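Shown here: the complex without one of its protein chains, the others still in place.
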Amino acid sequence: MNIYLLQVINGIGIGMLYFLLAVGLSIVFGLLRFVNFAHGAFYLLGAYFCYQLTRWGLSFWVALVLVPLAVGAIGWLTEKLMLRHVYATAHEYHILVTVGLALAVQELVILQWGPLGDSVAVPDMLQGVVMWGSFVYPKYRLFVIEFTAVLAVLLWWVLEGTRLGSAVRAGSESTEMVSLLGVNVFRIFSLTFGLGAATAALAGVLAAPIRGAEPFMGIEALGVAFVIVVVGGMGSFSGALLGGLLIGIVQSVMSTLWPEGARLMIYVAMAAVLLLRPHGLLGRKE
Amino acid sequence: MSEMSATYLLEATGVAKHYGKFAAVSLVDLKVRPNTVHSVIGPNGAGKTTLFHVLTGTTAVTSGRILFDGHDVTREPDHRRVQRGIARSFQVTSLFPSLPVRENLRLAAQGVAPAQAFDGWHEPVGKRSCAETVAQVLHKVGLESFGSALAGNLSHGQQRRLEVGMALAAHPKLILLDEPTSGMGIDDIDGMKRLIRSLRDEHTVVFIEHNMDIVMDISDTVTVMQQGRVLAEGLPHEIRSDDRVRAAYLGNMITGGKA
Partner (left out) sequence: MNAVSKHLHFILAAGVVAAMPLLMQSGSLASEVLIFALAAMGCNLLLGYTGLLSFGQGIFFGLGSYTIALLLTRWPLPMPLALALAIAMGAAGAAVVGWVSIRQKGTYFVMLTLAFAQMFYFIAYTATGLTGGDNGLLDIPRPGIAVLGRTLWPLVTPWQFYGFVATLFLVAFWLLLRITRSTFGRTLLAVRDNEERAAAIGYDLKLLKLQAFVISGAVTGLAGALHAMMTGIAPLANAEYHTSEMILVMTVIGGTGNLFASVLGSAFYLLLGDWLSQLWPRWLLLLGLALIAVSLWLQRGLWGLGETLWNLGRDRLGRWRAPVAAAPAGGTGRAPGQGGQA
């Protein structure tokens, strides 16, 4: 099979995971004007919670449902108890609080599960490959693509079709207006932050069978998430999708041409976007 | 001051500022004579502050030309225009809250010789401290006893006075005051009125105001703006009796909207 086609499909798979990883960060920024440096930590927790649940004998599918809920709750609590207090201060402290949180979570993970990392098995029914003529592809990766596509549609529906979603979108424009309309903005903040954490954790769960759970994956994921959010546009759902796919495909194709350059290139892209079009490809101009 | 060159200190011609499709200011002509007090009035959204931004270089014009003291300053950024002699105060108080009043003024005074700002060796003391200017301005705006107070700790009225002081400290030829009395109490307003009037001798003043009492009392010229354009211009009593102005502005004082 054509190696480039394979890499493009891989890229789409990675891209969809990237989308899932980044969409929470993007929406949180759009609403809370908050760059959450702890976002990678939620991804990390997702992978490790998944690992732990499977260790306890629960199936991957259970983890797929429970873990995002659990981490989402943690995110919700974090915003409510901790982050809310820094909104009034300078943006440096928002960033620093979440940096501290990310550090603490990483250490807690190492404390609990050790520094080396563990692997998570691909669920039984998704093991093996799919064969379609000359097209051979791992079942699990195909599942990831399909699942995240469905999830993307679901998220889109939540944002566009529900009251919560409307409140989030309106709040991204003006939290003052929204609160004047009688909506409890702080509740929305907490829920949105929780949702962001949940999607990151979900990405972690889906990524775990592919690359395992390892304590430093949080920092790595954070870097990539930043690139996607910047390129796609901070605060934009479709931007996260476009950015994720773009970066995923580019990275995947580059990995056959110039592996080390792949990572370098995405950060060059990030810097270029920040300089030339800081609101990203699909973001709103401030 | 060269009387032979421009009769006008400031000459803005065909100035426009568009934000996307929205024309905040469209084709405004403004001519200001030296040593006069020229006020700019109009309902909210008329484009007055935007005009100020463009005149001071805070934002760039979309089109038009601005001549100051004979020089074309249209493309110059704000810090360049300060050195030419244009200074402004802000509608929303914009000071250095964690620094003392005296330091706020020293910084404003220093701003006209900004090369010194890069001096990483000498402290701003002695002849580098602009002490004379600072003392003068403190006296002029009546904040002598508050020199060491932090700007953030002053009362609103005192902060508005410091706002004007910041503009004065630059020894400007042209001072642009954006709603200097906004939010002030009656006593403070009176003092501000006297202050602005007293500036005429050494400076040229353009100011935005909603307080008609002050405008009519101390202006030499009044320009009325509405929806980004100049509606009328003339002496205070002419403007006061102008029907269009009445309709557009005074009649809409509550909504401050379109005619």
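Order as written gives the chain letters A and B; numbering starts at 1 within each chain.
Following the convention adopted for this analysis, contacts are C-beta pairs under 8 Å (C-beta built on N, C-alpha and C of every residue); 3 or more make two chains touch, one makes a residue touch a chain.
Worth saying up front: this structure is predicted, and the values here are computed from it rather than measured.
Asker: Sort through A:V8, A:V62, A:L77 or A:L108 and give me the one touching the missing partner chain.
Answerer: Hidden-chain contact among the options goes to A:L108.
Asker: Would you indicate which residue among A:I145, A:V230, A:I247 or A:L282 is in contact with the undisplayed chain?
Answerer: A:V230
Asker: May I ask which residue of A:V129, A:L180, A:L257 or A:L274 touches the chain that does not appear here?
Answerer: That would be A:L274, which touches the missing chain.
Asker: With the full complex in mind, choose from B:V112, B:L143 or B:V164 the residue touching the hidden chain.
Answerer: Of the candidates B:V112, B:L143 or B:V164, B:V112 is in touch with the missing chain.
Asker: Of B:T13, B:T36 or B:Q83, which sits in contact with the chain we cannot see?
Answerer: B:Q83
Asker: Give me the chain B residues in contact with the hidden chain, please.
Answerer: 56, 58, 77-79, 82-83, 87-88, 90, 94-100, 103, 107-108, 110-112, 114, 116-124, 128, 148-150, 152-153, 166, 170
Asker: May I ask you to list the residues on chain A that touch the chain which is not drawn?
Answerer: Chain A touches the chain not shown through residues 33, 35, 82, 85-86, 89-93, 95-97, 99-108, 110-111, 219, 223, 226-227, 230, 260-261, 263-264, 267-268, 270-271, 274-275, 278.
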